[in-house]
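The complex appears here without one of its protein chains, the remainder shown in place.
For reference, chains read A and B in written order, and residue numbers begin at 1 within each chain.
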Amino acid sequence: MFSNFDYDVIWRSLPYLFQQGMVFTLTLTAIATVFGLILGTLIAMMRLSSSAVLSGFAVSYVNLMRSLPLVLVIFLFYFLMPYVGQWIIRADQPVQVGAYASTIVTFTLFEAAYFSEIMRAGIQSVPRGQVMAGYAIGLNYREVMRHVVLPQAFRNMLPVIFTQTIVLFQDTSLVYVLSITDFLGAASKVAQRDGRLTEMYLFAALVYFVICFTASFFVKRLQKRISIIR
Amino acid sequence: MPMITIEKVSKWYNPQFQVLKNCTTTVEKGEVVVVCGPSGSGKSTLIKTVNALEPVQEGTIMVDGLNVTTMKKDLPKLRSRVGMVFQHFELFPHLKIVENLCLGQTIVLGRSEDAAQAKAMKMLERVGLTAHAQKYPGQLSGGQQQRVAIARALVMDPICMLFDEPTSALDPEMINEVLDVMVELAKEGMTMMVVTHEMGFAKKVANRVIFMDAGEIVEDAQKDDFFGHPRSDRAQHFLSKILSH
Partner (left out) sequence: MNYNWNWGIFWDQTPDATGTYFGSLMSGLQVTILLALCAWFIAFVMGSLIGIMRTLPARWAVFVGNAYIEMFRNIPLLVQLFIWFFVIPELLPGDLGIWIKQLRNGPFIAAMLGLGFYMSSRVAAQITAGINALPKGQRMAGTAIGLTTWQTYRYILLPLAYRIIFPPLTSEFLNTIKNTAPALTIGVLELTARARSMQEFSFQVFEAFSAAAAIYLVLSAVVTIVMRMIEKRLAIPGFSGGK
């Protein structure tokens, strides 16, 4: 069944697949992770704050993002952003943002919702007794957070953050819907051009598998190490 | 023929860790044998090997003349006839009390629903919990749950009963209600193997006491001999600690 398998098409397109496609996939993953984490932390803090307005906003934002399919959000932001840009800089015409910039913003905003939930769960996983004990030895709120809660919370959530990043890495393939040349987009373009769908898609699957499997293997090891310390 | 024969039984959890070391003992019909010893000495493991809940690598265990160490197909049938009571009750939380008592009767023994119900209510009456038949385990106190667990074993008409620290997870005020049920069982002539640190119970109803330490049966003596003059230092030491409070 693999007798007329054309390995050459894979070999020929390797530079294109990796230097263009994979580079964009990894860039998008990295940027969305970093900014998503920062924004996610802010949202988590808003959510846990005592202000009803802030926490209400955070809850709505997170629930909204988590109820929508990423594909829909990608489309929505892609078509929406020119108008938002126009409104922000008070231009006469909708601002051309472009698919690449748009996806970066989309993924950051979208993943921030997921990261903020991880943060919140991590902070809440630290038993109340720990906070009490912190106050009991005379620490104030900031010190309790800084020295007692966050170090423990971070340890609990680190593996989950990495796991979410792997999910994010897989999700970036959805930028396909904007015809962007990420790794899958590149594979797909070669596949269509040369009529070699079988080879290209199986190869893409293999590459994603190897990367994600390896990464999650290390996450599991990390998880074991952390749970022993605890 | 003894009810339970444990002969030269050894068990390893992994090549480095031997949890049972060449253990040998018997439990006669109608006999009550108490097993005691420090925590981690292998008491639970030993008692669980009797109905093959834990496999062993060496030695043989016979129950009512049947070799449980080599048995495979008939194990469920045999287990249904050996009652077991666990430290943490292990009632099935999704089943009502009466359903807990009927499950084994209908599925394993093939009794009719009605017969099982009747038997269940009879045993609940015996442990004084008829009023709770329609509740769920989570709605009962620890002592009540453990009495239900005993009833769950009794409805199967067991030929002998195994208890693994049945009172050690209980609040002090609930211990006696469980021990009372056990004492009554013993007096009726039930064959019992009981892991417990309740030395009052041992003195009252045990025929023999087995003392374990580090996977070995260090002492296996008639009750009076054991409490009167234990031969080993380890048993003496253990007794002095446990009886001092």
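Of note:
By our rule, a residue touches a chain if its C-beta (ideal position, glycine included) is under 8 Å from a C-beta of that chain, and two chains touch if they have at least 3 such contacts.
Everything numeric in this text was worked out from a predicted model, so none of it was measured.
Remark: the absent chain touches shown chains A, B in the intact complex.
Between the chain not shown and the residues B:41, B:80 or B:167, the one that touches is B:80. Among the residues B:7, B:28 or B:90, only B:90 touches the chain that is left out of the figure. Only one of the listed residues, A:15, A:69 or A:129, touches the absent chain: A:69. Across the interface with the omitted chain, chain B contributes residues 48, 51, 53, 76-82, 84, 86-88, 90-94, 103-104, 107-109, 135-140, 152-153, 156. Interface residues of chain A facing the missing partner chain: 1, 64, 67-72, 75-76, 79-80, 83, 86-87, 170-171, 173-174, 176-177, 184, 188, 191, 197-198, 201-202, 204-205, 208-209, 212-213, 216.
Here, only the chains that are shown with their structure count from here on.
Centre-to-centre separation of chain A and chain B, using mean CA positions: 54 Å.
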